[in-house]
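These notes concern the structure reproduced below.
One protein chain omitted, others in place.
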Amino acid sequence: MQTDVQKFAATPGTHIEMTYFDALMQAQVEEMARDERVVLVGEDVAVYGGVKLLEQFGRNRIWNTPISEGSFTGMGIGAAINGLRPIVDLTVGSFLYLASDQIINQASKLRFMTGGQIDIPVVVRCCMYPVGSNAAQHADRPYPFFMNVPGLKIVSPTGAADIKGLMKSAIRDDDPVLIFEDNHLWTVKGDVPTDPDHLIPIGKADVKREGKDITLIAVAGAIRATMEAVDALDEEGISVEVIDPRTLKPLDHEAFKSSVAKTGRLLIVDNAHRVCNVGSEIAAVMAEEAFYLLKRPIVRLSAPDIHVPFSPALERDFYPTKERIMQASRQLL
Amino acid sequence: MQTDVQKFAATPGTHIEMTYFDALMQAQVEEMARDERVVLVGEDVAVYGGVKLLEQFGRNRIWNTPISEGSFTGMGIGAAINGLRPIVDLTVGSFLYLASDQIINQASKLRFMTGGQIDIPVVVRCCMYPVGSNAAQHADRPYPFFMNVPGLKIVSPTGAADIKGLMKSAIRDDDPVLIFEDNHLWTVKGDVPTDPDHLIPIGKADVKREGKDITLIAVAGAIRATMEAVDALDEEGISVEVIDPRTLKPLDHEAFKSSVAKTGRLLIVDNAHRVCNVGSEIAAVMAEEAFYLLKRPIVRLSAPDIHVPFSPALERDFYPTKERIMQASRQLL
Amino acid sequence: MRQFKGGKIPGYLHTSVGQEAAIVGACLAIGDNDAMTGTHRSHGHPIGKGAHLNALMAELMGKEGGICKGRGGSMHFADKSVGIMTESAIVGGGIPLATGCAFSAKVRGVDQVTLCFFGDGAVNQGTFHESLNMASLWKLAVIYLCENNLYAFTTSLAQSHGQADIAQRAPGYGMPGLTVDGQDVSAVYEAVAQAVNRARVGQGPTLIVAETYRFDDHSFRSSSRALGYRSAEEVEKHKRDRDPLSLYRKVLLEEGENEENLRAIEDEVTDDVKQALQFALASPMPRPETLPDYMFKSSLAG
Partner (left out) sequence: MRQFKGGKIPGYLHTSVGQEAAIVGACLAIGDNDAMTGTHRSHGHPIGKGAHLNALMAELMGKEGGICKGRGGSMHFADKSVGIMTESAIVGGGIPLATGCAFSAKVRGVDQVTLCFFGDGAVNQGTFHESLNMASLWKLAVIYLCENNLYAFTTSLAQSHGQADIAQRAPGYGMPGLTVDGQDVSAVYEAVAQAVNRARVGQGPTLIVAETYRFDDHSFRSSSRALGYRSAEEVEKHKRDRDPLSLYRKVLLEEGENEENLRAIEDEVTDDVKQALQFALASPMPRPETLPDYMFKSSLAG
């Protein structure tokens, strides 16, 4: 049997097919091998989490913490100030609230407040579990929550190559970066560059599908239902351009504008709760800066302003579905 | 000398002039007198905070807490579940992050998650200190942060009558309500109804000034610079309708739309950091639902995406000023 | 279990098998008007406190007849009618809420004790510290009952506690802390009953650590079993020597209870569970259009 170390070793070709989750792990392995200041901190990380990084890097690089989200995140920030480049794994998106004081009042502010004396190269990682009856205390998508905060960079990769490249960029970045994974993307496969310096720049959106009738911005996990809908719309003769922001902070408004200049129609799909989400921000900027390019109102689809229910019967149509995306697209024409 | 109890006793007339801060205190005094389940919980509340509520209500209603924001907020939530109606005073907006887990994961969710078995009539109060060299760790305006969360009601009164009426509504409401005060409004005076049942409904915006050329939505503390700008614009012959949302969650979009139907021009001023703030949400909803009413792009003014600096020289023009509001208004015509 | 594996129970499932004595012993020591809060693992706890089995089972399946109408699910039982205020899937998140329940009782002058369950892992959360301090300061009528099953997910006490004797945390807050054999239902009952007495006469909170063991894996969705954080022998040894059910059975038999009676009780329980299962399976799923229900008590303007 292959060990994890072998499995994630760099390969000779230029691309290799792997899952989103494996690509994330590979990014961590490569960066930890490249830079010994990179350490992993979180609950059960030495035992759980897919790849046993322990084998390769030992206990001094992989730290199982007590259940103390607030302070082990703060500890990661303090370590970043003092020469390490920690990856703090908060596991579940909903747990970020426990660490929000340290992330906001300390990590996002201290470089500015010390007049640039200290750098805070910390990565805060979490995964979101929107479906599967996790119930409201485990299902949040708290990225909008942090977007209002200056001093943070926020990424939300949706494909295997993207997560490898963005995770590597996050680790190499000298400022605090939050990375939000989507659990239902973990098993999605994609071609991933084997180049150990394959980086995706923070702040650059990606056109996932070219099209001419409608610009559809799909935020994070919304990409799955979006691609299904877009394939079906294509058969109906509706050509949709799909843009994945990839970075939520800062948003790549130029990419959005170029596409809207072409289509004149904008649909934004964000699985986060509706109020003050990523879609709100994008729509607001477009309503100001791309107003005269728009032929139709900007339409947003998102989760309702209701907590995520436990029951599968209530959860089923909670997030924008393929059907709703198709319907909204048709109405935009 | 008048005691505080006399000062805030109900008076015979229908209105009385008082400051924003006194009106807030009066709301608390009246509600605490009306309903013995209302208790006040927070750091130094028994000593500090303007009016010595202790005199009137005694130690069993006013609780000085240890410095434990996370848990005394949670304690207030637990007490609300079990028959009290606590007002939790977190004093400074920036401290809300310490309590965000309890506010979000517990207070906002538990009614839903228990299938309506428990009610959570808790009020969380805080004040924002935007100017005066408080520096970034004391100057945040975290209302956008909580707007993405279902299950919370959020109010941001800007006048004496409003804060009295909204605070009373918040206390009488059976769900969690966050109330955000603006420190630089504390001394503003206004006519306040003496009726002890003067309530302002949560969810209703207020037209602070009628006008016909431009709709200006001024969020929370932005009202001050806004009114100055609007007075000056009036002299230039530009008639601006000023709407104060008063409630940030849920936003009164109907009120916004009626005004935009009249003016066709929308300017939103929100002192919060620019990304994903209240203005983003309003602009997004208007770009979807009031698109065909708009004659011009929606313009937003706000604090930059930079932390609040300490130095008075850097702080001076940090928030939208009278001049910037005037300029933006002129450009909208 | 079979229902979970058969796909009838969605989401997670953290069983409390092996920890029954700690749970039942503690719940028996408080009264009907007393309050209780639980955790992600508090499945047996509501039963101990008197909640209706049918509605609990239906909740596990996300049914309309569930105690929380299918909104909460496995980790979020509550039955206000019997004082089960809430359970928190956020580790440590329920400790301030329990403290608040007791705070309310004090302010309102009501004779009510709150029993707050949490695990050994939760002890390291800031909420534990902040809450115990306030409860001690104000002499609140709350019992902090730590079910120490030696592990938090895969992490042992030695890997997560600077000092592993949890009861020793109590003196720092000025409250008594004691450790009991959590597999001995009478010992737990005794300890909690004494703490309840203290609480009722205004002497404040007590921290009780029940030493117990989780027989099943952390949850029926995580694959931690394979991860080797505890040995198969360790688990087997506990199941063999420290099963609270057989231990108590032995005690009862020694005390003169006869086998037949015990069998009858066991059969009754089995019947109850079967019936609950029937009820749950028969209960309809909530209708999608009811999704917004229970979000708010007060209606909104506009």
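Labels A, B and C are assigned to the chains in the order they are written; within every chain, residues are numbered from 1.
Following the convention adopted for this analysis, contacts are C-beta pairs under 8 Å (C-beta built on N, C-alpha and C of every residue); 3 or more make two chains touch, one makes a residue touch a chain.
Remember, it's a predicted structure, so these values are computed and weren't measured experimentally.
Visitor: Which of these, C:Asn133, C:Asn148 or C:Ser283, touches the one chain of the complex that we don't see?
Guide: C:Asn133
Visitor: Among B:Thr19, B:Thr114, B:Gln137 or B:Thr263, choose the residue that contacts the chain missing from this document, as touch is defined above.
Guide: Final answer for the missing-chain contact: B:Gln137.
Visitor: From the listed residues A:Ile16, A:Ala33, A:Leu54 or A:Met75, report the one that touches the chain absent from this view.
Guide: Among A:Ile16, A:Ala33, A:Leu54 or A:Met75, only A:Met75 touches the chain that is not shown.
Visitor: If the missing chain were put back, which residues of chain C would it touch?
Guide: These residues of chain C touch the chain that is not shown: 124-130, 132-137, 159-163, 168-175.
Visitor: List the chain A residues touching the unshown chain?
Guide: Residues touching the hidden chain, for chain A, are 37, 39, 60-61, 65-66, 68, 70-84, 101-102, 105-106, 110-119, 121, 150-151, 153, 173-175, 201-204, 250, 252, 254.
Visitor: Just checking the interface: what residues of chain B touch the absent partner chain?
Guide: 43-44, 47-48, 64-71, 94-95, 98, 132-138, 304, 306-307, 309-314, 316-318
Rule of thumb we're sticking to: only the chains that are shown with their structure count from here on.
Visitor: Quick check: more C-beta contact pairs in A-C or B-C?
Guide: So, comparing the two chain pairs, more contacts are at B-C.
Visitor: For chain A versus chain B, what separation do you get between their C-alpha means, in angstrom?
Guide: Measuring from centre to centre gives 32 Å for this pair.
Visitor: Would you mind pulling out the distance in Å between where the CA atoms of chain A average out and where those of chain C do?
Guide: 35
Visitor: Quick check: what residues of chain C touch more than one other chain, meaning two or more?
Guide: Where chain C meets two or more other chains at a single residue, that happens at 66, 68, 70-72, 76, 88, 90, 93, 126, 295.
Visitor: Two or more other chains touching the same residue: where does that happen in chain B?
Guide: 70, 101, 105, 112-113, 150-151, 250
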